[in-house]
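Written out below as structure tokens is the structure these notes cover.
Every protein chain but one is kept in place in this view of the complex.
Moving on, here comes subunit A:
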């Protein structure tokens, strides 16, 4: 009889390369959830991840599946190009808010519009992390960044862009959900959403996007704990969690 058993180990979806993320940033948790979801669904061998530009640019070293590093914002187009020629592969893009909501908004919208059978993992921390804390389309009103030093002013810069709400209006989008990883309960919910998105893709049901409300302690100028609290107090009220679109349910209802 063995006297011990393994109750927890690193996902086979992650390599042993040390993560480059700052302490307290939730990229690490989100990476783990993506890796675990693909592993548990048995999709790792078939997966191709798209590393975009931003803090997660180096994640081609972290995920243990095929990876393609791409230009700022273009991940959904690259994923489209791959998926159309390798339709048995499972494609995910991993994009921050600068990448997806700003420079790459056209590529994201049109991938959803064509209902490309890919999954976008969208990490929203309301700021540009990699380039040192500039304003993003998702920066909250009053939030100070290096390019909104007096706090974001709606008159000058518009209101923060709500990507999940917007993507849900696109007829081609199949599944859109916004999740958070600020406590274990929500970590579990987030993983469920990811697994559902990958499962939808595996069943060739079309486009899915999972938005993560995330943190940036360094550029927000907060401790990791304060950053999580700030995300709960300020981000989630403006970016409410939940399912924004589920065409698989609509289809079931119509059956």
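Keep in mind that, in the parts below, contacts are C-beta pairs under 8 Å (C-beta built on N, C-alpha and C of every residue); 3 or more make two chains touch, one makes a residue touch a chain; residues count from 1.
By definition in this document, contacts and distances are computed from a predicted model.
As stated in its UniProt record, the chain not included in the shown complex is "3-methyl-2-oxobutanoate dehydrogenase subunit VorB", which appears among "3-methyl-2-oxobutanoate dehydrogenase subunit VorB", "ABC transporter permease", "Cytochrome c oxidase subunit 2" or "Cysteine-rich domain-containing protein".
Residue A:70 is the one among A:30, A:70, A:127 or A:241 that touches the chain not shown.
The chain not shown here is touched by just one of A:79, A:170, A:193 or A:210, and that residue is A:79. The missing chain, though absent from the display, is touched by one residue of A:107, A:177, A:211 or A:246; that residue is A:107.
Among the residues A:48, A:101 or A:231, only A:48 touches the chain that is left out of the figure. Summarising the interface, subunit A meets the missing chain with residues 45-48, 51, 57-58, 60-61, 63-71, 74, 77-86, 88-91, 106-107, 109-110, 113-114.
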